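I am attaching a structure below and will ask some questions about it afterwards.
Omission of a single protein chain aside, the complex is shown with its protein chains in their original locations.
Moving on to chain A:
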Amino acid sequence: MSFSRCKRLIEIGDTVILYISVTNIYALEVKPTVLNRHGKEIENVFQTRYGCLKITDLIGKEFGSKITLPKGWVHVLYPTPELWTITLPHRTQILYTPDIAMVITQLEIGPGSIVCEAGTGSGSLSHALLRAVGPTGKLHTCDFHKERVQVALDEFTRHGFSDRVTVSHRDVCVDGLGIDGEADAVFLDLPKPWEALPHAVISIKAEGGRICSFSPCIEQVCRTCETMAALGMKEITTLECLAREFHVKYITVPIIPDSSDAAEELKPDYNTETQAKKMKLDIKTSDSEDTNSEDTKVKEIVPSTSKASRKCSESKFMSAISNLKMPGHTGYLTFATVPPGLKRTC
């Protein structure tokens, strides 16, 4: 229940975020027992690299507190839709925070808004939409996959959103969104969004609203935009956004001396190869960065650097290093306005 209202202490039924390291974050539901493979009820224990965590030990703990485990420690954090997005069980491809944030601002969603979403997928965007519509708004989400609908509904209920969401099993391209002239905004993440657009217009309020379509392929975008214009939508915009993350660290680079006698002093093996190795090391440590043992790792690097470059001078500076690999494309976001009094055809 912890998603929908703020609280200090962890209780049974809460979803909490277990933070082990930057790349090791989990969402856990606080329940004392779980069913094992044979359907038998057993104590709920979560295995981490620092040893096992008895879930019941979390009850009564404050959010943000440090939990000591046999071989280290972890932190237990307050759940947010953003942390849920990076920890949720994937049932489909999901939307990530840069796109989600953009969708909510562009669709002008606020407390009290009525929003339609198709399809629900894994519920990554749904959680952010549910937060945005608030207790006075409503999210109507649908998916054409029957099992996903049930799983999503269970999840929303466990997260305390049951009073502001409806989840339905339908194919919106055929059956429409099931909402008529009530919605402030519609979000479509479908293989053929253009088929659902006339239905989307029907679900929007008579005084107008906003529509968004998310598609990974440019061909989908072209057809979507054509249909949007044909239906009389305004302000049709297509954009793409990505977040670039940086690793912040101190970097030491050698300076090659200009004078010839100083150069002679350089050991022959101190060449570009070792530098390349060191750079790799930098990136590696930052990738597998581990809050709980990080300091020791940093120390390990420092002496080796100073040894290797004892003979030449070096320069140390603070730097923000980009990832060697990052997501280059998620999908195109197309937004449009349904003007007031737009003729509805279907």
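Everything below uses one rule, namely that a contact is a pair of C-beta atoms (placed from the backbone, for glycine too) under 8 Å apart; a residue touches a chain by one contact, two chains touch by 3 or more; residues count from 1.
Note that contacts and distances are computed from a predicted model.
Visitor: Which of the following is the UniProt-recorded protein name of the chain this complex doesn't show: "Release factor", "tRNA (adenine(58)-N(1))-methyltransferase non-catalytic subunit TRM6", "Ribosomal protein S16" or "BBS12 protein"?
Guide: The correct option from "Release factor", "tRNA (adenine(58)-N(1))-methyltransferase non-catalytic subunit TRM6", "Ribosomal protein S16" or "BBS12 protein" is "tRNA (adenine(58)-N(1))-methyltransferase non-catalytic subunit TRM6", the UniProt name of the unshown chain.
Visitor: Which residue, A:114, A:151 or A:200, contacts the hidden chain when the whole complex is considered?
Guide: Only one listed residue reaches the unshown chain, and that is A:114.
Visitor: Any idea which of A:11, A:245 or A:314 touches the chain not displayed?
Guide: In the complete complex, the chain left out is touched by residue A:245.
Visitor: Can you tell me which of A:65, A:93, A:150 or A:313 touches the chain that was removed from the display?
Guide: A:65
Visitor: Touching the missing chain, which residues of chain A?
Guide: Residue positions of chain A that touch the missing chain: 5-6, 8, 19, 22, 25, 62-66, 75-78, 80-82, 97-98, 100-102, 104-106, 108, 110-114, 128, 131-132, 134-137, 184, 207-208, 218, 221-222, 225-226, 232, 234, 236-246, 248, 291, 318-320, 332, 334, 337, 339-341.
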